[in-house]
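Let's look at chain A:
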Amino acid sequence: MMDFLARFTFTGPSNWIIQRITAIVMAAYLFFIVGYLITNPALTYDQWSELNNLLLMRVFTLVTVAAVAFHAWIGMRCVLTDYITVRLIGPKANGLRNTLQLGLALIILFYLVWTIKILWGL
Partner candidate 1 sequence: MLNVSIYRYNPEVDAEPFMQDFEFDTQGKDLMVLDVLEKLKIQDPSLVFRRSCREGVCGSDGVNISGKNGLACITPLSECVRGDKLVIRPLPGLPVIRDLVIDMSQFYAQYEKIQPYMINNSPPPAIERLQSPEERKKLDGLYECILCACCSTACPSFWWNPEKFIGPSGLLQAYRFLADSRDTATEERLANLDDPFSVFRCHGIMNCVQVCPKGLNPTKAIGHIRNMLIRNAA
Partner candidate 2 sequence: MGSLRKMSFDAVIVGGGGSGMRAALQLAQSGYKTAVITKVFPTRSHTVSAQGGITCAIASDDPNDKWEWHMYDTIKGSDYIGDQEAIEYMCQTGPEAIFELEHMGLPFSRTEEGRIYQRPFGGQSKDFGAGGQAARTCAAADRTGHALLHTLYQGNLKNKTVFLNEWFAVDIVKNADGAVVGVVAIDIESGETVFVESKATVFATGGAGRIYASTTNAHICTGDGVGMALRAGFPVQDIEMWQFHPTGIHGAGTLVTEGCRGEGGYLINKDGERFMERYAPNAKDLAGRDVVARSMVLEILEGRGCGPDGDHVYLKLDHLGEEMLNAKLPGILELSRTFAHADPVKEPIPVVPTCHYMMGGIPTNVDGQALTIDREGKDTVIEGFYACGEAACVSVHGANRLGGNSLLDLVVFGRASGIFIEKQLSAGITLKEATEEDIQRAMVGLNKINQSSGGENAAVLRAELQTIMQNYFGVFRRGDYMKTGIEKLDKLRLRVENVYLDDKSNAFNTARLEALELQNLFETAYATAISAEGRTESRGAHAREDFQERDDENWLCHSVYFPESKKIGKRPVNFTLKTREPFEPQIRTY
């Protein structure tokens, strides 16, 4: 399992695949929400609340937020390793990049937990 995970998270192809799959999930969610809003112009709070109480909808939202989390993690890591490097900004780069990555991880984790809390009211 760890082997699979290591392979899954740290190779180029898996990163590439994850970026594409998560992008599709996010697009699907966006289309669904926008579509829903357009087809329900006179939306009430009750209606909206009812929709988001559906288990299927809650799972969909959670999966999407998880997709955002993965997408952001891989994408931002890529940006950080491109720009925050010793070559570009000197020896302080490694420390700075690690700090930024840690911050990024915490923010992502926070949003994930918050999402679960909202969706399931824990």
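If you want to know what made the cut, all candidates are chains of the complex that A comes from, given by their letters.
Convention: a residue touches a chain if its C-beta (ideal position, glycine included) is under 8 Å from a C-beta of that chain, and two chains touch if they have at least 3 such contacts; residues count from 1.
Computed from a predicted structure; not experimentally measured.
A.B. asks: Which one of these touches chain A in the complex: 1 or 2?
C.D. replies: Selected candidate, touching chain A: 1.
A.B. asks: Where on chain A is candidate 1 touching in the complex?
C.D. replies: Against candidate 1, the touching part of chain A is residues 10-17, 78, 81-83, 85, 87-88.
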